[in-house]
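Mind having a look at this structure? Questions to follow.
Heads up, one of the protein chains got dropped from this complex, but the rest are sitting where they should.
Per-chain numbering from 1; labels A and B assigned in written order.
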Amino acid sequence: MSTETAPATDHVDTAHDDHPPHLQHHFVSSEQQFDSAKLGMWLFLVTEILLFSALFVAYAVYRNWNPVAFVEASATLDWQLGFVNTLVLLTSSFTVALSIHYIQKNDVQKSVISLLSTLALAGVFLVVKYFEYMAKFEVGIFPGEAFNPTGSYEYLAAIQYVPQFFSIYFVMTGIHGVHVLIGMGLIAWMASRAYRGHFSDEYYTPIELTGLYWHIVDIVWIFLFPLLYLV
Amino acid sequence: MNDSGSFWLPEAASTVAAEIDGLFYFVYWASAIIFVGVVAAMVYFAYKYRRRDPNDRPELVEESRLLEISWIVIPTILVLLVFTWGFQAYITLGTAPPNAYEIQGEAYSYGWSFVYPNGAETTDELNVPADRPVKINLSSREGDVIHSFFVPQFRVKQDVLPNRYSAVWFEANQTGTFELFCTEYCGTGHSAMIGDVNVMPQDEFDEWVDGAVLDEDAMSLAELGELQFQRNGCQGCHSIDGSDGVGPTMQGLHGRDRDLQDGRTVEADENYLRQMIVEPTSQVVEGYRAGIMPSFAHLDERQVTALVEYIKSLDDE
Partner (left out) sequence: MEAAARAASDKHSEPKTYLNHETSVWEWLTTKDHKKIGIMYLVSLAVVFLVAGLLAMAVRLELMSPDFSIMSADQYNQTFTLHGIMMVFLFIVPSIPAILGNFVLPLQIGAKDVAFPRLNLASWYVYMAGGIMTVAALLIGQLDTGWTFYTPYSSQQGSAVIFMTAAIFVSGFASIFTGLNFIVTIHKMRAPGMTWNRLPLFIWGLYATSIVQVLATPVIGITMILLILEQTLQIGIFDPALGGDPILFQHFFWFYSHPAVYIMILPAFGIISELIATFSRQRIFGYRAIALSSVAIAMLGFLVWGHHMFVSGQSAISSIVFSLITYLIGIPSGIKIFNWVATMYKGSVWLQTPMLYALSFLFLFTIGGLTGIMVGVLAVDVHLHDTYFVVGHFHYVMMGGSVMALLGGMHYWWPKITGRMYSEMLGKIAAGLIFIGFNVTFFTQLVLGSQGMPRRYYEYVDRFAGLHQLSTIGSFILAAGLFLVLGYALHSLFYGKRAPQNPWAAATLEWTNVAAVPDPHNFTSTPLVTRGPYDFHKADEIFGGGDGQASGDGAGIDEDLLSPPEAAPAAPGDEPKQ
């Protein structure tokens, strides 16, 4: 285990007398700083998974109690839109990976373009989600107390635990949506920093961490989509 | 109540109590021996090996594998023993005998009501026969919160949930009056949500339960009002002896001027009393909180009138 101790050898950087500008004073080397940041991000992602896991448990409990209600309620969701959104997010994961690939090759311009395409795809995801939500609100399907389906969806009101399905649906996709928004903010910030030349093949940790975050947002959706749309 | 309990435990008045007490004292004495051993060793070492000189250089003590293994294995055996015993007794506690006498119990904020098989009812009082298994089917009133049924002398406890049934059983083997506590925190009147469990011989119980069936139609309005007052748990918050509770006392309420939260003053006449039973948030008196008292609009006309008559009858003293 002693091999894991911090290496005492200093990172040699010919461009600077002392150390590279991105290296914070309490780290010994760039490697140590990068490894630390990456481990920290992974731990943060673990907390994200656990945040959603409680919702998955709530989903499992209610579905176990009343599978019929979940089938009925799930059938009212538009799986085609959900599928489109799944493709959109998968593509965005690919573009964010591309941006890391390009910055590793020191191609800042392509990296920025990849980040901006990710941003655009995330926007598409939210627009689709907006139309899905609106379609539900129009027929009176709201989370919680306001749940009052009208028109051709009136039959839902008679099925016990259907409100719970929609509560879980809105809470899960809502919290996921908040994560998408945060991700968009981060990606926009990264694109702006990359454009201003903050990153190079020597230092691109923030982009890599943002990418990790974006992948987890994607993975959560990959679980949400079949559970909510394809029961 | 006779006080024949031990230092740790109150009097044991049910059949399961003896087994649980035995288990309690087994764990207690095993714990006491371990505790005394740990503290004795600690005190002895602290004295025997006290620092005599700042330059003390104690020698390295080799760790003893045997010692370490023994203090892993022995406690493990002990706890597995206790676990097995505890879980058997738990199964006993959870399984009511099939011949148990069944009583329906309802908890509400803040009181208990019990309905016996022949329709007799009691409030904040549970009458049971001695030497016979009794099973109480419990639930909390619609829209109410979680309560918990606890009789220390019987060593039984069960949470009471709204919209769901739970059950508790016991066989009392001593006659007398025992405490019934609510042990799941339920709000302002939690500590007032206590009742009595009266254990009586079977023949005495039979006599009581037969005589306790009520014919509501034959009652006078004030009598029916008193029954409704108890049945709906009003006494959980409103005293009838002038003492203050979660809500105002009912004694002498009729005809009194009430200072409302909105600054108005109204007289507590029949219409006010009626209004407050049906729509309690409408005219809340200064110093009390709206929202604690639920609406009793579901009572029928005669019952509401009876309640008003009953409250009026509390004026006399």
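A few comments on the model shown:
To be clear about the criterion, a residue touches a chain if its C-beta (ideal position, glycine included) is under 8 Å from a C-beta of that chain, and two chains touch if they have at least 3 such contacts.
Remember, predicted model here, so these are calculated numbers, not experimental data.
Among B:Thr15, B:Gln104, B:Asn137 or B:Thr183, only B:Thr183 touches the chain that is left out of the view. When the full complex is taken into account, the listed residue touching the unshown chain is B:Pro152, out of B:Gly105, B:Pro152 or B:Pro280. Chain A residues in contact with the hidden partner, per the touch definition given at the top, are 1-2, 4-6, 8, 24-27, 32, 35-37, 39-40, 43-44, 46-48, 50-55, 57-58, 61-62, 143-146, 160-161, 163-164, 167-168, 170-171, 175.
Of the residues in chain B, those that touch the hidden partner chain are 3, 5, 7-10, 16, 19-20, 23-24, 27-28, 31, 34-35, 38-39, 41-42, 45-46, 49-61, 63, 67-68, 71-72, 75-76, 79-80, 82-83, 85-94, 142-143, 145-146, 148, 150, 152-153, 155-159, 161-164, 166, 179, 181-192, 194, 246, 289.
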